[in-house]
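One protein chain omitted, others in place.
Let's look at chain A:
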Amino acid sequence: MANISKKVSWSGRGDDRGERTPLLNGAEDGKYNRHVLNFVFQSLDYDNSENQLFLEEERRMSHMGFRCLETRRWVICGLIGFLTGLIACLIDIAVEKLAGYKYSAVKQNIEKFTEFGGLSISLILWAVLNSAFVMVGAIAVAFFEPFAAGSGIPQIKCYLNGVKIPRVVRLKTLAIKVFGVICSVAGGLAVGKEGPMIHSGAVVAAGVSQGRSTSLKKDFKIFEYFRRDTEKRDFVSAGAAAGVSAAFGAPVGGVLFSLEEGASFWNQMLTWRIFFASMISTFTLNFFLSIYHGKPGELSSPGLINFGRFDSDSVQYNLYEIPLFIIMGALGGVLGALFNVINYWLTIFRIRYIHRPCLQVMEAMLVAAVTATVSFAMIYFSNDCQPLGQDNTEEYSLQLFCADGEYNSMATAFFNTPERSVRSLFHNPPGSYNPLTLGVFTLAYFVLAVWTYGLTVSAGVFIPSLLIGAAWGRLFGILLSTITSSQSIWADPGKYALIGAAAQLGGIVRMTLSLTVILVEATGSVTYGFPIMLVLMTAKIVGDYFIEGLYDVHIKLQSVPFLHWEAPPTSHWLTAREVMSSPVTCFNRVEKVGRIVDVLSNTSTNHNGFPVVILSFLQPGKICGLILRSQLIVLLKHKVFVERASSRLSHRKLQLKDFRDAYPRFPPIQSIHVSQDERECMMDLTEFMNPTPYTVPQETSLPRVFKLFRALGLRHLVVVDNENRVVGLVTRKDLARYHLGKDGLEELHLAQT
């Protein structure tokens, strides 16, 4: 018995091990395999290289200098918050204006044609307007910056996890992202602007903290100290938090988002700075919106950036409603899992067949046109007419075939920007929607949202999820009040809309802590914290049973070597010896330039870190340091050769500043010219290498190695034997390839696209 249970716990299946290999999930060359790790992704150098240059610089720095540094960090965080808030404000206003023009044009047209006939023309007008907006946005994304597609949260998550996603934090990406999201929201797609806000915040942070833009080729000569991966990544986590807080008006939620989704390495001062950035960002947005709305200075004016407050008496809840909320959470988990599964297959199809930019643009346009068509058909065939409200909250109410003085209730849900629709589902008085309307709307919007996420437009999934959830949650509330006789208790379906929205969003993205706080802050109701938390927990537990969260699905599909919180379970029997790559390309302490150039130019390996060994006749040699490709390239560029040392006496010595100037886009090795004579020169790496790299013995288990990577943000980990000789090197990709599949531990392949 013991034997069997052991087998099960290791591999998940017992007997047919002989026929199938347990670790490789059966992929041959050439055949497309979706579970691979992409070769191009590199790690960030979070671990500081404490070489002699660094020590010298630190010695030169005064006490005052360190104080200034700390102050500068705060200034940068403030700037990040301010700029993120400004961008959020820009997006808000632009979307409102553009959508306003579009909806009033379509509304006028519909009103004209309702009377005289020709509504199919209005339909075509709406579809064309939608497609036109989306086309502009999609062209910008597909042809100029494909990395601006999607919500950007998976990318930021990867970046904060320590993966260097190329081009993800560039100014150009930011510009395309902002432009794209304005187009896609104004184009009526089932998308929100919140996810892109988070990405925008991150880009702002990466840009501001560097004090220059490589896209614009402009260097402000400030904040030069922060030009390295460690600092940049800390600021990016602040930027992501600022983005969240600007998107939802949730400063604490932003900090927790950064904590939950991103920063694996965390310290208290950083948290406090991130909070500062978040707060500044929310209130910058509030300030500028208050000016825009003609009430300058009224920072606390409600309704500037949130979903409206739940503080009237009718939206109280009681203890006996908690089980209902939990049921809704489970429902949200199931629906979210369904969403993710469908979107997963759709994304695979897109990766395989729709990878040309023009096809992608066409697809986005088609989705936009179909969205308009479906919305129009729904509105046209809806018989749900409601009297116009007292305060007339619907800005673009359509009458169509309703009696005078009434409006089409389906139109409030469809003929509006998604954010406004969420707000009206939350807060419209009971009886504003028919159950049938809500049911049909949920179904239609679910399909549209699944279809839309993953298009080549920049757009987020937060708002559509909330909208789907709010719709079925409200439906749930209405049905409750009809099946129970006592009207008063279940009176307000608005709170069920809120709970449904939380359940659906939790089921899709599977965030817990941060999402609870975000929703509590965005609706301004602390009393709902408890039910929202329960609902999100239930949704996560139920959803995880079927498939992982949407962002993780997309990270996997992009083949990013992502390190999760912990090593996969049942991996203790794997040791560093099996995990590492070997043999390792090493350099000697004093190495020939020709060899360095050759190794760096070898495109098939593309290594980034090289252990430096003491020259010896024994193979392999004893380790004495680690040097990075980027450092070698800077050294080659400045021609720091031993033979030149005498003639270079007049020159200044190479400083850390030279490395920082080249950061982050180190030139490729091909662009550095090394003549035949120079190839014969020698290069002394002692001064520049990291003299104390982390090493582990060969018998270290995988979880132990994993913990080192995760906690210290390592990029390379040298595996040595008992005489300190280099036998292998562990990198992120070596670790990320193991994951727990259905048949126990599985191994992913490396692939090149």
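What we mean here is this: a residue touches a chain if its C-beta (ideal position, glycine included) is under 8 Å from a C-beta of that chain, and two chains touch if they have at least 3 such contacts; residues count from 1.
One rule holds in what follows: contacts and distances are computed from a predicted model.
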item	value
Chain not displayed: protein name in its UniProt record ("Beta-hexosaminidase", "Transcription initiation protein SPT3 homolog", "Osteopetrosis-associated transmembrane protein 1-like" or "Achalasia, adrenocortical insufficiency, alacrimia")	"Osteopetrosis-associated transmembrane protein 1-like"
Contact with the hidden chain (one of A:Thr114, A:Asn608 or A:Thr695)	A:Thr114
Chain not shown: contacting residue from A:Asn267, A:Ser582 or A:Thr692	A:Ser582
Residue among A:Ile222, A:Met362 or A:Leu740 touching the omitted chain	A:Met362
Residue among A:Ile354, A:Val597, A:Ile614 or A:Cys681 touching the omitted chain	A:Ile354
Residue ranges of chain A at the interface with the undisplayed chain	7, 10-11, 17, 21-24, 27, 29-30, 32-33, 36, 39, 114-115, 117-120, 123-124, 127, 349, 351-356, 359, 362-363, 366-367, 369-370, 373-374, 376-377, 380, 400-401, 403-406, 573-574, 577-578, 580-583, 727-728, 733-734, 749-753
